[in-house]
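Yeah, one chain of the complex is gone here, protein chain that is, but the others are all in their spots.
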Amino acid sequence: MKPVNFDYYAPTSVEEALDTLAELGYNGKVLAGGQSLIAAMNFRMARPGALVDLNNIPELSYIKPTPEGGLAIGTMTRVYAVEHSPEVAKRFPLLPEVAKFIAHPQIRRRGTFGGAIAHADPAGQLPSISMVMNMKCLIKGKGKEDRWVDAPDLIIGPFMTVIEPDEMLAEVVINPLPARTGARYEQVSRQNGGYAQAAVASIVTLDEKDNCKDVRMILMGVGELPILSTKASEILVGNKPTKEAIEAVAEEAAASEIDPATDLHGTAEYRRSITRVLIVRSLTEAFARAEKGG
Amino acid sequence: MSQTFPISVTVNGKVYNREVEPRLLLSDFLRHDLGLIGTHVGCEHGICGACTILFDGEPVRSCLIFAVQANGHEIRTVESLGTPDHLHPLQQSFKDKHALQCGFCTPGFLMTLVPFLEEHPNPSEDEIREAIDGNICRCTGYEKIVEAVEDAAAKLSQAK
Partner (left out) sequence: MTAKYLSQPIKRLEDKYLLTGNARYVDDIEVPGVLHAAFLRSDYAHAKINKIDVSEARKRPGVVAVFTAEDFGDFWKPGPLQVPPPTAIAGSKFNARTIVPIAKDKIRYSGEALAVVIAESRYIAEDAFDDIIVDVEPLPAVIDLEKAWEDTSVRVHDDLPSNMAALVSQEVGNYEEAKKNADVVVSKRMLVEHVAGAAMENRGFVAKWDEQDQQMTIWANTQSPLTVRGSVARNLGLAESQVRVITPYIGGGFGPKVMTSLSDDVLIPWIARKLNRPIKWMEDRRENFLATTSERDQVHHCEIALKKDGTILGFKDVFYHNTGAYDSYGMTVPLNTQTHTISNYRVPNFYTEIRMVFTNTMVVTPVRGAGRSEGVFVMERMIDFAAKKLGMDPTELRLKNLLTAEEMPHKTGIIGQDFVANVLDSGDYLDNYQKCLKAVDYEKFRKEIQPKARKEGKRLGIGVVAFTEGTAVGPYEGCKVTISTNGKVTMATGYSTQGQGHQTVFAQIIADQLNVKVEDVKVITGDTGSFAWGAGTFASRGATLVGTASYLAAQKVRAKIFATASKAFGVPEDEIELGEGFVFVKGKPENKITLGDLAIKANPMRGVVEPGVEPGLEATAYYGPPHGATGSGALAVIVSVDPETYKVKIERFVMVDDCGTIINPLILDGQIDGGVSMGIGNTLYEKMVYDENGQMLTASFMDYLMPQATDMPKKIEIIHQHNKSPLNPLGIKGIGEAGAIPPGPAICQALEDAFSEIPLEILESNLNPSIIYDYVKKARNS
C-alpha cells in the first residue's frame, strides 16, 4: 500500500524544527527514524497531514558523557549506534543487550533512540527500558522552557506521551548507576526480531552485605502498558536475593501485577506462565552480575 | 498538496537530480524513476527485506524511507556489486552454492551481507544466520545461502 499525501518539511536546525511544529499544531508529526511511522503510513493507518523530518539536523545525533558520569543521547541517534557504542556498553550494558532484540539490524540502522521512546509502543523494548532505567527526557517547544520528564511519567498510554503537538523530544539522559549494580533483559518471542510475548528487564543493586539495596523491574507485553513491579522491591529490598526470594517475586508479580492478553500468538495463561520464568531468569542473572561488579 | 521537492541523490556513484512528491517511497523511486530494477518490493512493511539497500553505507529498508529523504545521500543498490560477466565474489558464491532459486529476495540478501562480511570477515554459522534473519526467503530454506556466505568469507579473506 502507498501512503497518503502530506506536506513535508526538512528543517536543518532544532529552532527551525520547533518553529515548524508550532505552526503546524495538530496537523504536524515528527518524522524520526520512520521505521514505525512509515510502515503505518504505508498501511494508511497513519495519515499525518504534515511531516517534520528531523533527519537533516545532525546536532540531534550524539552520545555524550554527562558531568554526573551518565550519558546524554540525542533523540536522532540511531538505535544501531547506541547498540554499538563503547561508551554505552561501558556504562549501561543493558542497552546493547536489549537492542539486539529490537527487530533486525536493518531497522536499527535507521530507527532512532528518541523516536522509539516517543512513539511509546507498549510492545517496544526501548520505551520500557527507558522506564526501568528512569531516563530523563528533555522536551522542547517553541517559546517554552525546556522541560525534563522522567521516563515513567512520559508515557501515559499506548502510543501516547505528554509530548504536545508543538513539542519534540530532544534528548534523553541516563544517570549513572551505582556500584554493585547488575541488569538483565529476558524475553520470549516467537522468532528472532519479533515482538516479545513477554519480557522482563531488571536492574538490581547490592549493598556491602550482599543484600538487595534496590531493584527496578519492568514487565513488558503483559498489560496495556509496561508495568514497573512493586512486588520486586517489597520482597527483595533489604533482603538476600535467594533463589526462594526470587521465585516468590516471580509468583506474586505474575499472579497479581500483570494483566496479559490472549491473542493469535498465545493465551493470557501462557504469557503469565512465561512471565514467571522470565522474572526468575532476569533477576537471577542481574544479581549475579551485581555481585561480579555490574 | 501535490508539491514536489528537488532532490540530488548519488546512486551507485552517479548523481541524479529529480523532482519528487514527498510520499514517494525510496523503493519506488529507485525502481521506477531511476529504472534500477534490482531492488525488489515484497511487503512495504519493513519485514521481508527484499528492498534492502545501502544508505550511506548502511543496510536499510528502502520501503521505509521517502525518496525525498535521500537528498544529499549516497545509495548503493545490487547493481553496484557486479555484472552478469563480472560477478562480485559474494554473487559468485551464491551461484556456486545454488543459494538462489526465484531470485526475488536475493538482492536484499546481498546488500545485507556485503557490509556484514566487511565487518565480520570470519563469521560463524550462527552469526551468519542471525545476520540474515531480517531477510525472508521462501525458496531456499536458507541452508545454501549460509554455505554461500561461508564460501565468500573464505574467498574474500584469502584475497586479502
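A and B are the chain letters, set down in written order, and residue numbers restart from 1 in every chain.
Quick note on the criterion: contacts are C-beta pairs under 8 Å (C-beta built on N, C-alpha and C of every residue); 3 or more make two chains touch, one makes a residue touch a chain.
All values derive from a computational prediction rather than experimental measurement.
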item: Option touching the unshown chain, where B:V11, B:I47 or B:L64 are the choices; value: B:I47
item: Identified contact with the non-displayed chain, of B:V11, B:L81, B:L117 or B:A153; value: B:L81
item: Contacts of chain B with the absent chain, listed as residue ranges; value: 21, 23-24, 31-32, 35-45, 47-48, 50, 77-79, 81-85, 87, 91, 94-96, 98, 100-107, 110, 125, 128-130, 132-133, 135-146
item: Absent chain, residues of chain A that touch it; value: 1-5, 43-44, 188, 190-194, 197, 264-267, 269-271, 273-274, 277
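Convention: only the chains that are shown with their structure count from here on.
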item: Residue ranges of chain A in contact with chain B within the complex; value: 1-8, 10, 34-35, 38-39, 41-43, 51, 53, 55, 80, 103-107, 109-110, 191-193
item: Residues on chain B engaged by chain A in the complex (per definition of touch); value: 1-3, 5, 21-23, 25, 28, 44-46, 49, 52, 55, 58-61, 63-66, 68-69, 71, 112, 130-131, 133-134
